[in-house]
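All protein chains but one are shown in place.
Labels run A, B and C following the written order; every chain starts at residue 1.
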Amino acid sequence: MTLINIVEIVVSVLLIALAFLAINSKTLIKSVMFLSSLSMLAVIGFVIMRAPDVAVTEAVIGSGLVTSLFVFTLLAVRKAGKKI
Amino acid sequence: MKNFLALLLTLFLGYMIMSWLATNEFFPAMGDVDVTTRVSQKYIERDVNGNSEEVVFGEATNLESGPANTVTAIVADYRSFDTLGEVTVLFVSSLGVALLLGGTKQRRLELNFHPNFMLRVGSRALFGIILMTGIYISIHGHLTPGGGFPGGTMIASSMLLLYLADDEFRAKVKGFKILESTTGSAYVIIGLLGLLLGGYFLENLLVNGVLGDLFSAGMIPIIYILIGLKVGSEISGVIDNFLTEEGV
Amino acid sequence: MEIVSYVFMIIGGLFYLLGGLGVLRMPDTFDRIQSGTKATTLGAFTLLIGIGIANPDWLLKVFLIIVFIALANPIGSSALAKAAYKSCELPKNLVQDDLKELFGGEDNDSN
Partner (left out) sequence: MLQYAAIVLIMLGLYGLLTQRNIIKIIISLNILEIGVNLFIVSVGFVTDGIAPIFTSVNNSSNLLFVDPLPQALVLTAIVIGVGTTALGLALAKNIYQKYGTFDINEMGEE
C-alpha cells in the first residue's frame, strides 16, 4: 500500500461521488459546477496514469471551456424570464 | 417503473463489464501491459534503418519522425490524417453553432456586470500572459506536453477573458473566419505537397535534425502551429456566438 | 540551501492551512473571500520561492508564475465579491456601501 495507491483510491471514490451529485442535483448551475470539479479530478487520474498531454488538454478544455459554455447558455436563458 | 428498468439495465451492463475485467478475458490487468509486443514500440524506436539502435536524447539524428514527445509523433505524423478529419469535425460543429445561434441583427449579451478600473486594466495584462502561454505551448508541442489543441484553447480563453472584463469589446468574427479558413487550407496544402513531392499524403518533407532541438522534427511544429491557430479561432468564434443574442 | 528551501515550503503550507481554516470558520461570504485570497496568495508566493531555491534552474519560471498569481488572484476575488454583492444578502453591520448607486439599490436577479 504505497502513497500512490491511497491517492488513487481517494480520487476514484471522489470521482464516483461527484458524478452522482452532478446527475442528481436539484439546480442546474450546481450540476454544472460538479461537472467542472469532476473533470478537474479526472486530470489527477490522467497524471497518475502518466498521460501529461491528455491531462493538460482536459484541464484547459474540460474544466474551463465546457463550463463557461454551460454557464453562458444558462445566463442567456435566465434572462428570457421564467425560472428554469 | 422506467427508472427501475434503466437501473436494472445499467447494473446488468456494469456487472458484465466488471466480470470481464476481473477475469482479464479481453484486457490484461491494469499495469501488466507488455508494450514491446504492441505497435507503439515501433513509434518509440523511430530509427530509420530499423536495426533497433538506441535512441538518445540530444544525439540521435536521421530519425523517421523527429519529435521528443511520442504522442505528438502519433497525432501529427503517423496518424495526421486522423487529425485532419478531427479538425474537420470541429469546423462542422462550429459552423452548426453559427447557423443555430447567429441571426441577422446581433448585439452583445447584456451581462449587467459593470467592470471597474482594476478589473479592466488587470485583465488586459493577463490577456497578454495567457495568449503568450498558448502560443508557447503550441510552438513547443513536439518537445513538451501540450501542443496545438490545448494551446489553441488557451488562445480562445484569453479572448473569453477580454469578453468578460470589457463592456465594449466585440471580437472581429470576420477576422476569425479568415484565419480559420487560411490555416485549414494550409494544412491540406501541406498534405498535398507531400503527395506531390514525396509519394503519400502529409509526408514529412523537411530535415529532422537532432532529437530535442527546437528546430527539429521537420513539418511537425508547422502542422501543430497551424492546428493551434485553427482551433483557437474556431473556439473563439463559438464563444462569440454564445455571447450574442438577437436584437437591435 | 536545502534547509532554507524546506523552511520556505513549510511556511507556505502553513499559510494554505490558515486560508482553509478561515474559509471554514468565517461567518459570511465577504470574510471568506478575504481569508481565502490573502492567505493563499502569500502561501503560494512562499511555496514557489522555496521551490525556486531548491532548483535554481527553475527560478525564472517561478518568477513568471508569481507575477501571474499576483495579477490573477486579486482580480478573480474582486469579481467574486461583486457577484456575491449581487446575489447574496449583505451582512447586517455594514458600515459603507459604495456599490449601491451603481446597481440602483434594489435587488437584482441573481446572475
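The rule is simple: a contact is a pair of C-beta atoms (placed from the backbone, for glycine too) under 8 Å apart; a residue touches a chain by one contact, two chains touch by 3 or more.
The structure displayed is predicted, hence computed values, not measured ones.
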Among the displayed chains, the hidden one touches A, B
In the whole complex, of B:V33, B:I178 or B:V207, the residue touching the missing chain would be B:V33
Interface with the unshown chain - residue positions in chain B: 2-3, 6-7, 9-11, 13-14, 17-18, 21, 27, 30-33, 35, 38-40, 43-45, 54-58, 68-71, 73-75, 79, 82-83, 86, 89-90, 92-94, 96-97, 100-101, 144-145, 147, 149, 211-212, 231, 235, 238, 241-242
For chain A, residues in touch with the removed chain: 5, 8-9, 11-13, 15-16, 19-20, 22-23, 28, 31-32, 35, 38-39, 42, 45-46, 48-54, 57-58, 61-62, 65-66, 69-70, 73-74, 76-77, 80, 82, 84
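Please note the rule applied: only the chains that are shown with their structure count from here on.
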Rounded to a whole Å, what is the gap between the Cα centroids of chain A and chain B? 20
Centre distance in Å when chain B and chain C are each reduced to the mean of their C-alpha atoms: 32
Using mean C-alpha positions as chain centres, tell me how far chain A is from chain C in Å, no decimals. 22
Two or more partner chains touched - positions in chain B: none
Where in chain A do residues touch at least two different other chains? 75, 79
Complex contact set, residues of chain B against chain C: 112-114, 116, 118-119, 122-123, 125-126, 129
Can you list the chain A residues touching chain B in their complex? 52-53, 55-57, 59-61, 64-65, 68-69, 72-73, 75-76, 79
Within the complex, chain A is touched by chain B residues 69, 71-72, 109-111, 137, 145-147, 149-150, 153-154, 156-157, 160, 235, 238-239, 242-243, 245
